[in-house]
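Every protein chain but one is kept in place in this view of the complex.
And then chain A:
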Amino acid sequence: MNRRDAVKSVAFLMGGALSATTIGVFLEGCQPSKNSSENLFSADQEKMLAELADTIIPTTKTPGAKAAGVGPFISLMMKDCYPEEAQKVFVKGLEDLEKNSKDKFKNSFVSLTPAQRTELLGKFREETIAAQKNDKDEAAKLQEKEAAELEKKPEKERAGNPMAAKKPVAKHYFFAIARDLTMLGYFTSEIGATQAYEYIDIPGRYDGCVDMKPGQRVYA
């Protein structure tokens, strides 16, 4: 049994009194000290994940991503739901982030001020946008080339698949994954869904046209 499962069975014994969020916070509070074989990340990196998520979605008038347990969520998702190449890209991204932090601020990412973290992440964001644009342009060029080659073929051979579902480009970007998982993890967490968003478990009816209330939040 791994630690996460252990915590969950404790929650079960307590009659489910611990919410998922509480479990998240609990996990965040006591990370294993060494890099276990089933974990992609070192203990220091696990701490980084929580701070990284909290930089993407910080505490404002509602609690942020760290309070919502998004750090351990990212760790779990990277382990279970991503292919090895994406995992490598992501781990390398964390390493780059730490290196940049030390180069620029002479300090570990987890020890930076929120403003410093935001500045650093801003740089990663810009680089990701540029890389994505570059890769998209290259993919478009390749697609044009493929389409041109298809045109040369006799119509009978072309007719087979004129509208094949487009293959998604399997490129992985550290910052894009971190942001995606932070948003997913946060807005589907109990804190994110019920405090940042408004969560109604069983609406019971549909009203297609209601006046916006002051302070109206998006429904989870």
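Simple rule for what comes next: a contact is a pair of C-beta atoms (placed from the backbone, for glycine too) under 8 Å apart; a residue touches a chain by one contact, two chains touch by 3 or more; residues count from 1.
The working rule: contacts and distances are computed from a predicted model.
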Leaving aside the chains on screen, match the unshown one to its UniProt name from "Sugar ABC transporter permease", "Dihydroorotase", "Oxidoreductase" or "HypC/HybG/HupF family hydrogenase formation chaperone".
-> "Oxidoreductase"
Listed in rising order, the chain A residues that touch the chain left out are 19-21, 55-62, 64, 73, 76-77, 80-83, 118, 121, 125, 128-129, 159-166, 175-176, 179, 182-185, 187-190, 193, 196-197, 199-212, 216-220
